[in-house]
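The structure that follows is given in the form of structure tokens.
What you see is the complex with one protein chain gone and the rest in place.
Moving on to chain A:
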Amino acid sequence: MDTTDETLATAAAAGDRAAFATLLQRHYDRVFALAWRMTGSRTEAQDLTQDICAALPAKLRGWRGDARFTTWLYRVTVNAAHDLRRRQATHSRAANGWGDWELARQDGIAEDRAALDWLQAAMTRLPPELRDTLALVLGQDLSQAEAGQVLGLSEGTIAWRMSEVKKRLRVIAAEEAR
């Protein structure tokens, strides 16, 4: 049986190089996927994941082993994505969220776009906090309680957000039907 993430993380936090390398190999794809789901762009996700990797050694010093490693790692990723968003928001205050700043640069990422049109259209209409919740619950297959842990919210709030998503999707569907 493989060594658990938690054990590896504790070892890595204490300076074990091999443990850290194993952790990275194991989780890079997962972080990238979440980053993609939160940003909606491949290049953005790639940069974000690289930033997270670069900062991970230092972050790991704050690892206390009081949560599952994936939960902790998702929290790091979500926070990094939020930071990125905020930086982008100061760059252009008018742009707001997933779709808008994405649309503003659509020429540059034409290849990403074709496959993503519908998803993008749907995600664009959701406010950022709902998108984050979706990325974790639907994308990463977390339970609502786990998503709550990552986002620092109660399970109830996640449940409410998911029902809010469904409500909004209903509106979108109704519009599309017209």
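In this section, a residue touches a chain if its C-beta (ideal position, glycine included) is under 8 Å from a C-beta of that chain, and two chains touch if they have at least 3 such contacts; residues count from 1.
Operating definition for what follows: contacts and distances are computed from a predicted model.
Chemist: Which one, "Putative flavoprotein involved in K+ transport", "Multicomponent Na+:H+ antiporter subunit C", "von Willebrand factor type A" or "ABC transporter permease", is the UniProt name for the chain you do not see?
Modeler: "von Willebrand factor type A"
Chemist: Under the stated touch rule, tell me which residues of chain A contact the chain that is not displayed.
Modeler: 12, 15, 17, 20-21, 24-25, 28-29, 32-33, 36-37, 42, 45-46, 49-51, 53-59, 61-62, 75, 79-80, 82-84, 86-87, 89-90, 116, 118-119, 122, 129, 134-135, 138-139, 151-152, 165-166, 169-170, 172-173
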